[in-house]
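Written out below as structure tokens is the structure these notes cover.
One protein chain omitted, others in place.
Showing subunit A:
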Amino acid sequence: MESKPKGKLAGFFHFPQGDGLSTDEFIKGLWRENPVLVQVLGMCPTLAVTNSAINAMAMGLATLFVLVMSNILVSSLRNVIPKQVRIATYILIIATFVTVADYVIQAISLDVHKALGAFIPLIVVNCIILGRAEAFASKNGVWASFMDGLGMGVGFTYALLLLGFIREILGSGSLFGISLFADSFQDWVIMILPSGGFFALAGWLLLFNGLKLRKKQAQPEQTREEVLI
């Protein structure tokens, strides 16, 4: 996480030290700093649209796209954006890409667009995106920001998919709209309802926290703090 405030365009094509590919910036979003399962951010789309796997995937991919693009743009403009109006500028940049994503989803599948409803425009105020812009992209190079956005986006998408899998399989006996069991399957209506989102999320959080705890106990004293982050 080094910033180089030398000139206006310094660091634009700056590759950080280390392995030169910023794989760590990518990996941290998958597991260590996963936006949903560790940071517990962006709960509104997480709980609202994961009632089927296809909705979860559409939401995840749309957010991934907006996250990556806004991270790139915010990072490349980070030395020209005045500090006083930075949040407004970030929102403007994010809103641009959300509009793009909105129209793309509409063009690909109107059904998914209808199912997601107001939650596509609401990506603008998704705290993960604004959080990454403020906390990472505005302080790091374009490449590192791209990797960070990609990692966070993939982490968000797979967390949503995990929820969507559970809720769709139990709630409608299907996956991506394909019926898994015959007609005799008893739907668990609660999993489609909003409360099912809470149950599924709680279950995954329990599992992931349990795994982290086990990892923490297995590791020596020195590196414990890192795991806890």
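The rule is short, and it goes like this: contacts are C-beta pairs under 8 Å (C-beta built on N, C-alpha and C of every residue); 3 or more make two chains touch, one makes a residue touch a chain; residues count from 1.
By definition in this document, contacts and distances are computed from a predicted model.
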Legend entry - Per UniProt, the name of the complex member that is left out, chosen from "Cytochrome c1", "Peptide/nickel transport system ATP-binding protein", "Ion-translocating oxidoreductase complex subunit D" or "Formate acetyltransferase": "Ion-translocating oxidoreductase complex subunit D"
Legend entry - Hidden-chain contact residue, picked from the options A:108, A:190 or A:213: A:190
Legend entry - Absent chain, residues of subunit A that touch it: 181, 183-186, 188-191, 193, 195
